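Removed from the display is one protein chain of the complex; every other protein chain stays in position.
Each chain carries a letter (A and B) given by its place in the written order, and its residues are counted from 1.
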Amino acid sequence: MRDNLAGNFFEDFRLGQVIKHATPRTLTVGDVALYNGLFGSRFAVQSADTFAKKIGYPRAPIDDMLVFHIVFGKTVPDTSLNAIANLGYADCRFLAPVYPGDTLSAVSEVIGLRENSNRQSGVVYVRSKGFNQKGAVVLDYVRWVMVRKRSEASPAPNADVPKLPDKVDAASLSRAVPKLKAKGYDYTLAGSTRRFGDYKVGEKIDHRDGMTVEEAEHQIATRLYQNTARVHFNQFTEGRGRFGRRLIYGGHVISLARALSFNGLANAFHVSAINGGRHVAPLFAGCTVFAWSEVLDRQEIPKRKDIGALRLRTIATKDRICGDFPFKAGEEYDPAVILDLDYWALIPR
Amino acid sequence: MRDNLAGNFFEDFRLGQVIKHATPRTLTVGDVALYNGLFGSRFAVQSADTFAKKIGYPRAPIDDMLVFHIVFGKTVPDTSLNAIANLGYADCRFLAPVYPGDTLSAVSEVIGLRENSNRQSGVVYVRSKGFNQKGAVVLDYVRWVMVRKRSEASPAPNADVPKLPDKVDAASLSRAVPKLKAKGYDYTLAGSTRRFGDYKVGEKIDHRDGMTVEEAEHQIATRLYQNTARVHFNQFTEGRGRFGRRLIYGGHVISLARALSFNGLANAFHVSAINGGRHVAPLFAGCTVFAWSEVLDRQEIPKRKDIGALRLRTIATKDRICGDFPFKAGEEYDPAVILDLDYWALIPR
Partner (left out) sequence: MRDNLAGNFFEDFRLGQVIKHATPRTLTVGDVALYNGLFGSRFAVQSADTFAKKIGYPRAPIDDMLVFHIVFGKTVPDTSLNAIANLGYADCRFLAPVYPGDTLSAVSEVIGLRENSNRQSGVVYVRSKGFNQKGAVVLDYVRWVMVRKRSEASPAPNADVPKLPDKVDAASLSRAVPKLKAKGYDYTLAGSTRRFGDYKVGEKIDHRDGMTVEEAEHQIATRLYQNTARVHFNQFTEGRGRFGRRLIYGGHVISLARALSFNGLANAFHVSAINGGRHVAPLFAGCTVFAWSEVLDRQEIPKRKDIGALRLRTIATKDRICGDFPFKAGEEYDPAVILDLDYWALIPR
């Protein structure tokens, strides 16, 4: 018998198919340090065991986006090795904290299929779940990708497009956060006195700093996640391809934007859910990433007096500062925009 | 209310002001590994738990300069975000060993202010202290930086320049080192048989090796320290600035020179104090760093028969080998010199 080294093509997916992904992964303080070196995040809860313990965690939890990338990485060999484009995310929820020493694995279910009219590719919708070593779900999200067909002649499945929520319900947002000991939260050490009540819907925040990305950086990050998508690593082939160069993993931009967002959102310490995300344009090494955010909504969470939820749109750009909040002109994104991310972050009340 | 994302300007500092810096940080074996990968240090005490235990440590302590960079990084958002230049260090003392699992935080006090004659900037003197999770001071140092004024019209404070020691007194040097079990120190494993008595004042040592610095390397290092100084990370803005490129964090040069100094100073395992340091010229990616040292002084330490102190001047250069010990011609530094560091290192007797 042979392994499926060529990856799955559109014809290989069936509605309802369940894929148990390979390579469980124990996360450690080593991963945390390398992630810090790559993104420089400064949220105190994830940075210091002492800070985390004082507010009710057993120790500093692992950065939410690192958890996302690890789970996402596992799904790549089975779902997106033959992807043309990563089209979107929805209904992404962080459901339990992850700590150094935990081992993550991932399972996906095909929840939608739709052939494209050109018959050369189709869209595959998968719901992926990340589990810890106890079997608890730590992450649950839907992603859809455009995948090549092996053959144009292959018959199309019945189109089946899942109905997806345009946002995660605020009532379900706090599962990965213990009840906070509010008095233990030191706003000086956290870097800001702004909390839930200090943000207004419609407020825009320029995150100010810029971060230039090097080839070695995004490669080290993406290998750390055991993500095997070839476009990120292989200059020999990509040099002859669409862009003439390696394409940076879209998740790298999300992590950069999240780290930059500390400037203005220092207490929004937990990404609780991603309502949707769009990689508007590709990022290449040598470019500098900037970001800004808009507060789209503010919601209290039932039975949680300790924390509230801010719905944020974070926009990342390349080689363009964000003091004037570049976004769209009509339907078109500003040409510098590379990421449009809609998510819920939790913040003390 | 708003956060002070723009950083402090010269007018914002007051004599005696105490600043509790943000983002406590738990250091781990992950940080140690990444620091090793970035600098390749070979001092046995920091490299091996077994070696450290045999001489009286509970385990391998964290490299002194990594401790320095972590504490320094915390001070940047509050003290030097609007700095024009980092002018100097003095009276820097390492006061307790730091181990993986320890959490560091930092507090600074403004101890001097002097407006420049052009009225566009001023010099701010701060004494910064790093604390571990038990509240013990692990590091104490003075730094002075030239900081922009928000407005030329702002009134000048009374000039107040602190009197600083030109060197740390040798009697106070050994606080971060337990009494050594001298018999446990294996000079073969340490890489050299030279100890305190084998060095003479005036001796010069070429550290021989050269290390080329890449953009990804200094960025990963500097983010690891959560140092947010913009000049290190933002090619888009720096490309239009003074040097046309990103400026490497001066501390990166210190760590490189310290790692290189193993060649000739293998048993000088602990940086106990920094008497003064000057970043003579900037370093940019692509340059190769070399270093040499001169023994400026040798001092016994009261009540410590186990270790002695070598006062060292370590000079780092860029793109110039150090076999002829390049330093100064008259008052002027050799154009290749980038660092002139004066410090005490401890070494077995």
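Please note the rule applied: contacts are C-beta pairs under 8 Å (C-beta built on N, C-alpha and C of every residue); 3 or more make two chains touch, one makes a residue touch a chain.
Since we're looking at a predicted model, the values are computed, not measured.
Here one chain is not drawn; of A:Leu224, A:Leu247, A:Ala266 or A:Ile338, the residue touching it is A:Leu224. Only one of A:Arg42, A:Arg143 or A:Arg246 touches the absent chain when the whole complex is considered: A:Arg246. Interface note: of B:Val107, B:Met211 or B:Ala281, the residue touching the hidden chain in the full complex is B:Met211.
Per the touch definition above, the residue from A:Thr28, A:Ser154 or A:Ser172 contacting the chain not shown is A:Thr28.
Per the touch definition above, the residue from A:Asp12, A:Asp64 or A:Glu215 contacting the chain not shown is A:Glu215. For chain A, the residues in touch with the chain missing from this view are 1-3, 5, 20, 22-26, 28-31, 33-34, 77, 101, 103, 105, 133, 214-217, 219-224, 226, 228, 230, 233-237, 246. Contact between chain B and the unshown chain involves residues 28-34, 36-40, 42-44, 47-51, 60, 188-194, 198, 208-212, 214-217, 220, 263-264, 266, 286-288, 290, 319-321.
Following the convention adopted for this analysis, only the chains that are shown with their structure count from here on.
Chain B has its Cα centroid 36 Å from the Cα centroid of chain A.
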